[in-house]
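Have a look at the structure that comes next, please.
A single protein chain has been omitted; all remaining protein chains appear in their positions.
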Amino acid sequence: MAKAKRDDVAVTVLDKDGLGDFIKNLRKSGYQVFGPRRDSDAVIYDLIDGADDLPAGWGSEQKGGHYRLRRRDDGALFGYGLGPQGWKRQLYPPRQKLFAATRKEGGGFTLAPPAPPDPPMAFIGVRACELAAIARQAKVFGDRDFADPGYQRRLAEALIVAVQCGEALDTCFCASMGTGPEVKAGFDVKLTELIDESRHVFVAEAGTPRGAKLLKAAKPASPADIKAAAQVVKNAEIQQKHLDPAAARALAANPEHPRWDQVAARCLTCGNCTMVCPTCFCTTVEDVTDLKGDNAERWRKWDSCFTTDFSYIHGGAVRTEARSRYRQWITHKLSTWVDQFDETGCVGCGRCITWCPVGIDITEEAAAITGQGRN
Amino acid sequence: MNVLPHDPMVPVPFRIEKVRRDLSDTFTMEMVPEAGGDFAFRPGQFNMLYVFGVGEVPISISGDPADRSVLVHTTRAVGTVTEALDALKPGDVLGVRGPFGTAWPVEAAFGHDLVFVAGGVGLAPLRPAIYQAMAHRERFGRVIVLYGARTPEDILYKKELERWRGRFDLDVLVTVDRATGKWGGNVGVVTNLVARGGFDPLNTASFVCGPEVMMRYAAAALEKKGVARDNIWVSVERNMKCGCGLCGHCQWGPHFTCKDGPVFRFDGIADLFQIREL
Partner (left out) sequence: MVKPENLGRIIDEHPFFQGIDATLRELLVGCAANERFDAGQFLFRQGQSAKKFFLIRAGTVAVEIDQPGRPPIIIETIAEGDIAGWAWMVEPYQSTFDARAMTLVRALSFDAQCLRRKMEADPALGFEVMRRFVPVMAHRLAAARLQMLDLYGPTKKPKPEKTAKPEKAEAKSKGRNRAADARLEKAESKKKKDG
């Protein structure tokens, strides 16, 4: 995603066909286009061929340990809330080859870097919280001494089409975390879906010259359209869940709170929260060889701090108990992440609540442990 | 580092030149970049060593930082990868990523007495700092090496310790947990040597390296002696996998042990030492 230049801002309106052409153009210019698509019982972010793949008329019902698709009474393309996983799947794939090593004749081996990169990606339907998550991961993968060149390249090349939420899920708390629902930065094009009796259109605003170019042929938006778009996002500000990020900083100072035992009694340490969290970045590596042992590869795989092996040092694991592992996860997310990167590791998307099999709620746990009197 | 590739996750091949067995399970390897060139590092830093097809392991660098022509690692064979390292011979090739992590602040200790407290193989990560300190010997008051080993047979770098002990400008005190054979030296934990003093506590910097329990008690002994927390440094071990803060494994409270450590100033982490399973 290229840097924004405000004087290039163009606000336009696309109808459904216009959006279809927009996607078609992206594909024509060589992008792999990823967007929301219904796949059996969920809406996931996947390769799409065109606007017809978008989950028209599908909504979702989400709460602790609960995700159900439901039909909406409108034909909204972006009314499904959030998919199970954010865009880290595309930007930081679950399995990445780091290198291949081949034995040389006469001893030693050569190391080959991974295969040449795939074509650039375009993301359709990135929510405000997801944009924030992308920015946070970008910091992890390049803020300090070392950068992950793969992540940085994929992100730099990616074309980001953000979409503003028109309503919040029961699990959303982006407003508390200051990451949404309004899309403010980090996009090439920002869409706001407008549906009423007379029309179904998308107010499309460019955030970068690249975005502006894509919208060149589109019809300019009227002041009324722009006003309507602003109203849509207001609706999404009404959220049920709240988290006080400043208070949650105190998690690190409460390593012996009795609540850790209570939450550990429910936590299955399955690691679902870490897999669906759009900022969780931990990985492990796997070394593989062929049968002859002449060719070896090293793969990087998503990992979870909920596994015992995660903290292994010679002799054994450091965090053997569920309480220590849950504590590590939430404390890192809400407290020590701030020490590391000057911002919180939680963007308020609520995925960890939805996809926790036992419905553990990060907002409740943070409040209980930092003594905010909620339970 | 001069041979660090653009991608910090891709190793550079090094060829082993020499292997020396230090102890029954501990060995020292000298290696050079296969493609030629130097290897620069600061004392206390570590590398990720890759054994073809087996995996990678973080090992501290134990050579002389002034000699960039050769990379020296002392390793104890305790796991799959270190055992595979142990099987390598001169001429074999391994992959190196690094150097990573923070260093013993030898130069910041100029003007002070300098006390090294080492336990077991913890002497290996301190050795580069001892070399560096001795290269600037005139910049320090007293320089003392306190070393605790399990038995006389487990004393690492024994000949070198003897050589050092022969110097007039370096005090070397060794103690063992269990005396065996004709051992006529000290018996007892290394913290006892700290208690014995011989340095000016108000003007002392101390570098401590060994098992975490030993470091906790050594730091306590130094504090009891009057050395301030901000003059004590320790080297912490956690699960370093990438070495460069990308994989998350070595997190310890707010720290990525691989890049904020392994060498930490004690005042910054003393509280973390007290939290179980952190």
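Read from first to last, the chains carry the letters A and B; within each, the first residue is number 1.
Just so we're on the same page, a residue touches a chain if its C-beta (ideal position, glycine included) is under 8 Å from a C-beta of that chain, and two chains touch if they have at least 3 such contacts.
Small disclaimer: the values here were computed from a predicted structure and weren't measured.
**Student:** Quick one: say which of B:Pro11, B:Pro58, B:Gly120 or B:Gly243 touches the chain that got left out.
**Tutor:** In the full complex, the listed residue that touches the missing chain is B:Gly120.
**Student:** Considering the whole complex, which of A:Pro94, A:Gly178 or A:Gly315 touches the chain not shown?
**Tutor:** If we include the chain that is not displayed, A:Gly315 is the one touching it.
**Student:** Which listed residue, B:Val32, B:Val70, B:Met134 or B:Val187, touches the chain dropped from view?
**Tutor:** B:Val187
**Student:** Of B:Ala149, B:Val208, B:Cys242 or B:Leu278, which sits in contact with the chain we cannot see?
**Tutor:** Answering carefully, the residue with contact to the hidden chain is B:Ala149.
**Student:** Touching the left-out chain: which of B:Asp7, B:Asp38, B:Asp64 or B:Asp177?
**Tutor:** B:Asp177
**Student:** To test your reading of the contact rule: which positions on chain B touch the chain that is missing from view?
**Tutor:** Touching the chain left out of view, chain B contributes residues 25, 78, 119-121, 148-150, 154, 175, 177, 179, 183-189, 191-192, 195-197, 210-211, 213-214, 217.
Quick note on the criterion: only the chains that are shown with their structure count from here on.
**Student:** I'd like the Å distance between the centres of chain A and chain B, where a centre is the mean of that chain's Cα atoms.
**Tutor:** Each chain reduced to its C-alpha mean, chain A and chain B end up 40 Å apart.
**Student:** Under the stated contact criterion, what part of chain A meets chain B in this complex?
**Tutor:** 98-99, 101, 103, 107-111, 113, 140-141, 144-150, 252, 255-256, 281-285, 287-289, 293, 296, 298, 300, 303, 305, 310-315, 318-321, 323-324, 328, 332, 335-336, 339-340
**Student:** Can you list the chain B residues touching chain A in their complex?
**Tutor:** Touching chain A: residues 6-13, 15, 34, 50, 52-56, 78-79, 82, 91-93, 95, 237-239, 241-242, 244-249, 251, 253-254, 256, 259, 275-278 of chain B.
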